[in-house]
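Only one protein chain is missing from this complex, and each of the others stays in its spot.
Then we have subunit A:
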Amino acid sequence: MNGSYHMFTFDFKRRIKSSFTYGYHLIFPVIMILLLGLLLSGQFGERLSSFQYYALVMLPFCTTLAMITSAYAGKDEAYQKTAYRFLIAPIKEKDIVIAKILSCTISFGMCNILVLVISWIIFSIPMGSSVLEIILLLVSETFCVCAIGIYIGLGMKNFIILKNFLNIPIFICAIIGGSFYPIGTSNSVLEVVFHLSPLTWVNRSIFLCIYDNHSEILWITSFILLAIGGLFTFAGVRSFQKEEFLHGDLLRIQK
């Protein structure tokens, strides 16, 4: 208990001081919302402004980019060359993994909630009382994505190659889910393909909750995301060995 608490506070302070957190989860969403909202301001009419649409749709997309940020966070100790200290420290693997996942979730989740609240106020999105449910959905998505990212970062030696390939499916899922343009089709084959992307379900549940007052899909999606996150946490704890930290010496990147 002691070990995991110290590990958690240490990791949390490191996440807050890292520029990756602010760049990817505060500045990037705001820029994308403003840019896309301005570019497509003629798309919607008077009842819904493009800024409102993109504020609600960019947040889940930027949360999936946390997979890459948390993969880097997992490899932090390896790149800082503190591997030997961790090998001889009396701390269990379970504490390290859980502390990393929790610190990533809380720090990225706080950035997401900040962007959500700012856009709620500035663009006057009619959220009402459903703001708590949307916060729950975003936090569970952050947890799921961070668990997957830390599993990749801690478990794989050459995760840089995998990270370059991770970008492509994320972008494809975002385009299919309507994060860049409200996309729809009458072809039934394409409709099945569109429903394969998790971002389709997340975006749909957000709009169902706010505009149609139906929160069932949102609760189901949140539970599924939490379950997947729990699964990857369990897999990470079981498969992590402290010797993984030694492998960071070969791939020193210049930050």
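What we mean here is this: a residue touches a chain if its C-beta (ideal position, glycine included) is under 8 Å from a C-beta of that chain, and two chains touch if they have at least 3 such contacts; residues count from 1.
Everything that follows uses one rule, which is that contacts and distances are computed from a predicted model.
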Choices "DNA repair protein RecO", "Electron transfer flavoprotein subunit beta", "Cytochrome c1" or "ABC-2 type transporter transmembrane domain-containing protein" - which one is the UniProt name of the chain not shown: "ABC-2 type transporter transmembrane domain-containing protein"
Residue in contact with the excluded chain [from A:10, A:211 or A:234]: A:211
Touch criterion as defined above, residue of A:74, A:149, A:178 or A:236 at the omitted chain: A:178
Residue in contact with the excluded chain [from A:44, A:79, A:123 or A:219]: A:44
Missing-partner contacts on subunit A, residue numbers: 38-42, 44-48, 53, 178, 181-187, 189-190, 203-204, 207-208, 211-212, 214
